[in-house]
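For this depiction, one protein chain was excluded, whereas all remaining protein chains were kept in their positions.
And now, subunit A:
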């Protein structure tokens, strides 16, 4: 027989507790929740976004109705608990229901504190606490103009910001001489005030409210100093206090909040309290993180699991007030015996203050840039002694003369909800959870479970650091990572087998090398197709179905399923005839967007797949391969053709390079550039291969990148003639083709194999000749894909859509 758990309150703290309980022990309780608001659990912190019009009610729901139903929770929404009979173990509601319980949880939250001012009962005087208040404010803004917010704390400022967004004039009244005095020091507060004034907020600081004027509806607010402020709406946001009236009436011990012990037990048996309504060691918390910690403690207890009691929380505040980021934690005020490190930058509106006592960080305030917040918060909680190296806390070991922070340090300083993998939005908590609950013990497992590092891969070192920090470095399984999940074999082993056993189709490779999935996956199929074509250009028949969509359709797929078309414009040099042709085609096919690319050519975006072959035919220009793992562009500057600084003919060099190496299959895209003098206007030093003219010769730069990870290219060699530029480029590209991993840019490849290895491979003329002979063979076999498709009915047909009229008998296809 299941035990009955009744919870009074349906807010964030309570529902989070229930979620944790269900995770730990889903079968133990029948759960009933009594919630006074007619809504499921929503994110109260986001109310200001609702007010600001940035989010609707739907967007801030944390647990929708289905969640309650799916978890078998009876939700009495819109009902209030009115009495608890602790002897009979029942709760009764104003809806006339009486619920028996085995365990009762108070999660009644808090109530806004209403100043007992004369006139506070007038129409137009409200709090800012729930959805209903938001609605009142939105309605009021439609009919009235002037609002006064009492309270210059976070809640008050959020309300004020929301009302400004709604088009009202807003004055903020605060009794202290500066804003948010509980979260900020005076300097940060003044900076905040200046920024908010710039946004149109008015402040009445150091003012004591006396009484509210008006007949039925409010007309204004009079202060103790006799001054008066007109108002059509007064929002009281001076604070909250625990909602503990029912608990008190039920016979529980209540101070400000419901008094609980370290396991969240109230003073009568089988009754507990969590969240803002509870008072633990004399403190009631109003921030989410401590409330969740309390919920976790109670969930463990009621699930029957062991665990430490709640020890109280060091609170930090990290918020965004009207677009300004602020953070504070601990004891940030200057006191006798403390020393502060301050950084103030009025130009960028940034202020940082770290307070030390006996070498330990005891508090901090950040304004404008809160990037250091997790680091500072862990420093406060960790209690490490920084005597002598205090400045490292803000400036890092490098700033204080040491070396840069490692991935391990970065990860250690991250809070749980910080995102580690930006491509797939994976947080540190998700990773830690997958390691703890799903038993992920290696990078590939973690990647398969969470998708972390499965996007651009830039976060791989961080993901690895989370793994070793969570498991301990010695427990991380050293899994040999194959080229994909289908095989444990590395790129070199696969390519070695292809060459040795003379394999010429993907099917053979997968069969001979015992692939786990008989037809591979989206990772290995394109890779094998590339390796086979590189190893045996004449025998391997290109496998179209293993090509990524862009290379199959010879156009770039866009997010809406349309494509972009980029014709070849050699060296970025065009003619009026070509431009007219492009313009005519763009008009004929109603191309929605015509744009210059970064590579000196023209992009026609938003083209339907069906229209591609027709457009190519009308354009009658070669494909620019803007979609391919291939030579993209050769960017050039004007060179000595027109430029007074030019030392060589950069345009001709660029056009010659592009004509020679276009259509080449490469492991990843390849971008080239030629600059006519060392001023380097073609930005050649961030290209896969950059050529820079000098007086009497050329410099060749290798393995630069201007994309994911910017990298300046390294000098490869200096040559005298244009023929030598072509020969070195050919040898370099072929060496890259033969030794790089599929999908590895030259910049990553060069770091992996080493620049010296590349230089050695290219230093002897006979080696360069051999590489050039092989690249020439590969180039010889290429042909323009657009022309090929236009001329081949089957290839062209695949671009069409099949249609049928449904309803007619055996409607005709195509």
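Heads up, the rule we're going with is that contacts are C-beta pairs under 8 Å (C-beta built on N, C-alpha and C of every residue); 3 or more make two chains touch, one makes a residue touch a chain; residues count from 1.
Definition applied: contacts and distances are computed from a predicted model.
Only one of "3-oxoacyl-[acyl-carrier-protein] synthase 2", "Nitrite reductase small subunit NirD", "ABC transporter permease" or "Nuclear transport factor 2 family protein" fits the UniProt record of the hidden chain, and that name is "Nitrite reductase small subunit NirD". Touch with the chain omitted from the figure is made, among A:295, A:520 or A:654, by A:520. Within the full complex, the residue among A:167, A:383, A:561 or A:696 touching the omitted chain is A:561.
Of the options A:28, A:122 or A:451, the residue whose C-beta touches the omitted chain is A:451.
When the whole complex is considered, the residue among A:66, A:121, A:545 or A:766 that touches the unshown chain is A:545. Residues of subunit A that touch the chain left out of view are 448-451, 454, 517-522, 525-526, 544-546, 548-549, 552-553, 557, 559-561, 609, 794, 797-798, 801-807, 810-814.
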